[in-house]
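Contents: one structure, followed by commentary.
Shown here: the complex without one of its protein chains, the others still in place.
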Amino acid sequence: MRQGGRHGWLLGLAAVLLLAGAGSGKAAVQELALGEINPLTGALAKHGLEIHQGIALAVEEVNARGGLAGRRVKLLSRDDQSRPEIALNQAQDLITRERVVGLVGGYVDTLVGPISEMAAKHQVPYVASASLQAALTRKRHNPYFFRISNLEGILSPVCRLVGEVLRPQQVALIYMATPGSLEFAEGVEERLTRQGIRIPVKEKFRPGAPDFSMALLKVRMTGCEVLISGGFYPDNLLLTRQLREQRLQLQALLAPWGAAYPSFIAELGELSEGVLGTCAWTPGVTWPGTEKDSQAFITAFEARFQQSPTTTAMHGYASARVLLTALERALARSPAPTGEQVVKELRTLDLTLPLGRVRFDAHGDPLDYHHVVVQIQGGRLVPVYPPERAQARVMVPLPAGRK
Amino acid sequence: MSVGMHLVVSGFSLGSFYALVALGFALIFGVTHAFNLAHGELIILSGYLAYFLWRGLEVHPLATLPLTVALMPVFALALAQLLKLVREPFPMNSLVVTFGVALVVEQALLSAFSADYRLIQPAAPALMQVPALGLALTETQVTLLVLSLLATGIVHLWLTRTFSGKALRATIQNREAARLVGINLGRMRTSAFAVGGLLIGLAGPLYGQTLYLYPAGGLEATLIAVTLTIFAGVGRIPTLLLGGWLLGLAESWAALALGANWRELVSALLLVLLLILRPEGLKIRTEG
Partner (left out) sequence: MRLSPRAAAVFLLAGLAGWPLLGRWPVGETVLGLACFYGALAVAWNLYALTGAISLGHSAFFGLGAYGSALLGYHLGWSPALTVPVGAGVAVCYAGLWCLGFARLRGVYLGLATLAAVEIPRVIIDNWNSLTLGSQGLVGLPPLPRVPLGPLTLALGTDTRAQYFLLLALLAVSLLVHHAALTSRFGWAWRALRENETAAGLVGVPGWRHRSLALLLSAALTGVLGAIYAHILGILEPPLVFTLHLSALPLVFSIFGGRYHLLGPALGALLLYPVDQLLLRPWLPTGHAAVYGVMVILAILFFPRGVAAWLERRGAGGGEPGPKTASTGGGREAGAPADPDPPGAPGGPPCLEIRGVSKRFGRRLVLKEIQLTVQTGEVLAVLGPNGSGKTTLFNLISGVLKPTAGRILLFGTDITGWPAHRIVHRGLARTSQIPQPFPEMTVLENVAMGLMFGSPGVPRLEAALPRARELLELVGLTPQAHLPAGELPFADLQRLEVARALATGPRVLLLDEMAAGLGPQEVIQAARLIRLLKRQGLTLMLNDHLLTLTARVSDRLAALDQGELLAVGRPEEVLGHPAVRAAYLGEREENSDVSAAP
């Protein structure tokens, strides 16, 4: 076929790519391969890229001071395209072919879950950067899985703020059809109901829902004073805008995931004023005693990426720091530590980072993960709860619409 | 404002939004049978153009429309040029090619504008009251209602009243017959993409003003466009708005009466049942 000759090059190209890849598989013996899996494209790319930056920075820091026990750390970053089976497949490939000594990264439980299963199967330690679902650690014991975040660290300040400071009679709850958000909603409902607060509106959305107006109408009709949103960053952008456009009168809007980002303020402008969010860390809000480390991180991050770090980036950084520290300690004991040895170090680790103190319980959950409630006041993120870390009082009510 | 009024206002403005997102796709698909999966990405691109113009010049969001409306046909025509290279079977192959284009555009958006979510947002959105009817509409809702009516009306008038529009409509209804009576199908394709581009240019800024922009957001817009175009009956511009309102009202009603978690079920059942009853979409059936 005449056309055949013309088009053969396409298949040829594919073959060349295949073979070109063949050589790259062999890593230098001296290097330690560390695997990272994050959603770098797709719907979750924003947070995935932030985590990636934090991890990359942590690895570069280690290499800048000579690596771990004299060995350079090679970070192998993989994109799971916001899809779990790709996360699984990347994890398997990193473990079986690249022989990574540990895995780090991961955003949302759907992507973290399969990676953790794969890590357990191959006995490779995995420190997740952002994961909340209780079932991942409690349903089945997975000794190779650790995470630096958990739901309790968010749930506790949120419910205490509502119960102790805001003290509404009725709360409306919006949440998303994901495990983390669902568990959050159930936790909030259980705790607030115990305190005698009624929850007449409880609405489940699909992440990325285009319209909240009917749920907001229910909030208006029932006269709820506080709206708690378990939505994610973009959902909260939309919710806040629609709420403000419709001039809904509220004491407070509390959105743990979303409001605590400078970009949230940048995008919404003065509509974001007064919104409450939570975070474990953000520039200006750091674990007491880590101010210098925190500032060093911000400086390094800004120099490296020409942008300010977010709380998500810090989660990436912290998870990498934790794994690298455990690796270093294991390397001090054995030149080629097994996964089990690294896990042993992780279990006994006690590290203080800007994110907070990091220690793990027997399930791999953090013992000291605490969010701070921040409020957008004057276009800045100001910690308002708990009292020992507050820099200002909670501003109520939520300013309604135009000033 | 009563609950019923709220429902109607939300339903209609949501439906108008759907229709605006679908218009460009519907026109291009009706005329050329090109299943443009990059439609959503083009809308997002148009939204980003508006976003940065609005940020840079600090003008009213609607003031960005002339630029996006002028620019997007260029991109649409470039896509038309690419699709000219596609050989038979055209509908299937155009689907896969535009799938590839969607990936490329999404990556370009990610590289150019980062993965951040962007909103186009008037600083202090007004709330418009119509006391006589007991109505209160947000600025976004008014914009959506007015522009969807205007856009649908103008496209419909163009298709039914002008010579070039009538030729295009004939092409939608029967390509072979149109060719036989001497309509230049190549020119029809070009004008469909050009006008489709205009409509995408219109939809982009409104998309950024109603939802939010991010590089992977195109899929959502494409889905809306595909659903509504087919639901309305391919090539039917006025029923597009009708179908949009029907869906918008059904979804709003479901969210209010049953809870937000059931709304997708209600819209899916509505689509499936209406398609079972009317296998060619909402359009008025003509036989014989």
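First chain written, first letter: the chains are A and B, and each begins at residue 1.
Basically, contacts are C-beta pairs under 8 Å (C-beta built on N, C-alpha and C of every residue); 3 or more make two chains touch, one makes a residue touch a chain.
The structure displayed is predicted, hence computed values, not measured ones.
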item: Among B:Met5, B:Ala63, B:Leu77 or B:Val234, residue touching the chain not depicted; value: B:Val234
item: Omitted-chain contact residue, chosen from B:Val146, B:Ala177 or B:Ala268; value: B:Ala268
item: Residue among B:Met5, B:Leu127 or B:Leu223 touching the omitted chain; value: B:Leu223
item: Contact with the hidden chain (one of A:Pro84, A:Pro262 or A:Gly284); value: A:Pro84
item: Candidate in contact with the missing chain, chosen from B:Val3, B:Leu57 or B:Met92; value: B:Met92
item: Residues of subunit B in contact with the chain not shown; value: 82, 85-89, 92-93, 95-97, 99-104, 106-108, 110-111, 219, 223, 226-227, 230-231, 234, 261-262, 264-265, 267-269, 271-272, 275-276, 279-281, 285-288
item: Positions on subunit A where the hidden chain makes contact; value: 1, 3-4, 6-7, 10-11, 14, 17-18, 20-22, 24-25, 40-41, 49, 52, 77-79, 81, 83-86, 88-90, 92-93, 96-97, 109-110, 113-114, 117, 121, 133, 135-136, 139-140, 176-179, 181-183, 204
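Just so it is clear, only the chains that are shown with their structure count from here on.
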item: Where subunit A and subunit B are represented by their mean Cα positions, the distance between them in whole Å; value: 34
item: Residue numbers on subunit B that touch subunit A, as the complex places them; value: 3, 6-7, 10, 14, 17, 106-107, 110, 114-119, 121, 123-127, 138-140, 210-212, 214-216, 220, 251-252, 255-256, 259-261, 264
item: Subunit B contact footprint on subunit A (complex, rising order); value: 41-43, 45-46, 48-49, 82, 177, 203-206, 208-215, 217-218, 221, 233-234, 237-238, 241, 244-247, 263, 267-271, 401-403
